[in-house]
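Missing here is one protein chain; the remaining ones are kept as they sit in the complex.
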């Protein structure tokens, strides 16, 4: 008969080790249970009791089109309009975005409809330009460890959404936020958007545990992008409900008023009526945990 | 200047392809939107409007100990007692479980407290024995593609919980369920318990998208095991809320009345008071989506 | 300006930690630099200076067919014939193998051609039967942590090839070998066959580093299966050369005399002429590192 020892394997020891390790970050660290950063943008609070929707098309395609989608997301309760003027595309032959023309369109639509606007910035040389036009800057997952870009947005006065890299550990994600904070900008919003795994039924695997873990480790607000994680429209509603239930401070959702003709990501963009339903169901979840969304 | 084509890369085409493919399974397939299998065990319905808690220690450690934990999980609202008499352990020198003695203890405690009992079966030669003692059999993630074991439980008259393999695709998970159904047992309950990824902050990465995807593909009930996925106790409550919000039909949770002295998985077992809080919070989420838990 | 500390992140500390940890295994451990187990089967040495080829079809399909492939692999220099009579298939509707009839065919062909035969065993109840017919038993990757099966082959008198699980760490692989050795059978041959990752260009990702790492950690022979890892025939030759160069003690390769009509895995089976070329090229690599193959 074999001797039975109460020995543990490396796998079993893993999370324990991590918790004991000295933390390599400082500014992002949650110092006590009630330590939370709330970021204010034109009267809207991110990271407070309200759960926010940041909704809109993948890309700015033109003035009429953005205005149309902006109206529908506003009507359903979104206060922040998402849209990209600079697009990171795997292929050099794919639509790369409208650039500064797109930023102007975003500003115009936001002003007309009294919405807050956020957009992606990819190149350190564009940071000043982008900051001029929009209210919130976004670092995409491919650029999470583009350290020169992080340093540049670290000098901005406006909030930055920092998407988690496709294969970034939570620690690396927090260290990327630390870069931004260490260069002076303390208004960082973390965004979980799916990690790359072996599973093919979804484009990426939304790691909702990472939201719960990040909430334990940092005082920064954490939002969730179910659209890029799923890559398919049929599970965005349940993923959004789960994100709110786990404690996310907001949702970054792709919505298009005419998704069949979207220039990119049509397959994962919600129709207006589905986004409206999403807002209602998520609002109900938010209420059940003592927060509000509508 | 580069010509801009609306070409898509393989990555962008991925989920679309999958949806168009001929499905390799038959019996597990959801045939229409309202197609749901509800499994009845001693008056308790799995997969119906009620969300269930299956709670208890990792392993059966002895009569007193199991009875103690059983009382606390029952008091908080669990109707099904989880516990393993046969333990799959990475090391041959780790505690391997009490075997038949454990099954007897489980039966006794279940009868005393009027609880339903579930347990893992690992060896095709033990299936008849296990079926004799418990109400629900469980196939662990390491055995999800132990096809001879699947065939054997396929001949059982009692329901089977089928945990997803650590690196099994959703399709392979459904095909494993198809094995059980093809051999005659249509009472299969799928259980998502985390997949293996690069992330080290959690033991595994709970793939909640898989619950939403499985609910689209199959009529079978789907439950979630946040304990094995997390491997750390501090995020089990938010993960459980998210699981209910996404549409899981139940939670498989490790609880121990004295976790400091648990023979295995103490680090991920909830204390009685934390489990009680979990039940209350999850009940509130269940209500907000039109289901009930308490 | 930022203070620059020489601090390291968790990621950077990872391998160092692992090397410092107490090892959870005992019998598989390499005790000194020259500690190597050499396994003898009918005069052929596995783990010695010679690098071996274990070649043949995925499945036993019939007497004529196996004999035909056996002749060609023998002609090219293989001393061990691979073929499965019991097939682990993802779908219950796929070809499941010929069972005992297949074992008889294997024995007959091996005896006619004076070859050593190896085959997979999946069910603990079949171990005695399989041991009766073949010279080497094989545990497939799906069963690497089928602990009851490991215990059963641990009682055998014949060598066991232990394939690494699709998502098993090297440590878990060695612990699975420890199970077999702890139950009495010290003739274990490890087989790397690809792990599951996000990459889709190959069926799995052949982890050749694992061969080098395993050779540092254990005295057991290590072989490589490029066929199941690649899932495509066009890179099997270079993968095989690399496997020999890194120090593998053998190759487990799928070859079929008529791959277009193979009942399974035709797409990854080598044609006879390609296998012949593989043997010549690998022999040349073997010579360059002081070993021999032909």
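Labels for the chains are A, B and C, by order of writing; each one numbers its residues from 1.
In the analysis below, a contact is a pair of C-beta atoms (placed from the backbone, for glycine too) under 8 Å apart; a residue touches a chain by one contact, two chains touch by 3 or more.
Note that the coordinates shown come from a computational prediction; the quantities given were computed from them, not determined experimentally.
Contact with the omitted chain, checked across C:38, C:128 or C:201, is made by C:201.
If you put the hidden chain back, the residue from A:142, A:158, A:186 or A:291 that touches it is A:142. Residue-wise, the contact with the chain that is not shown comes from A:182, picked out of A:136, A:182 or A:223. Touching the chain that is not shown, out of B:197, B:218, B:268 or B:288: B:197 (per the contact rule at the top). Although one chain is not displayed, its contacts with chain C can still be listed: residues 2-9, 11-12, 14-16, 18-19, 90-96, 167, 169-171, 195, 197-203, 205-213, 215-216, 229-232, 234-235, 238-239, 241-247, 263, 267, 281, 284-285, 287-289. Seen across the whole complex, the unshown chain contacts chain B at 2, 7-11, 13, 17-18, 21, 24, 167, 169, 171-172, 175, 182, 196-198, 200.
Within the entire complex, the positions of chain A that touch the omitted partner chain are 10, 24-26, 88-93, 122-125, 142-143, 145-148, 166-167, 171-172, 175, 178-179, 182-183, 196, 200.
As a convention for this text, only the chains that are shown with their structure count from here on.
Chain-to-chain contact here is organised exhaustively, every possible pair of chains being in touch. With centres computed from Cα atoms alone, the innermost chain of the structure is B.
Computed centre separation for the pair chain A/chain C is 44 angstrom, with centres defined by C-alpha atoms.
Between the CA-based centres of chain B and chain C the separation comes to 32 Å, rounded to the whole angstrom. In chain B, 90-93, 167, 171, 200 are the positions where the chain touches two or more neighbouring chains simultaneously.
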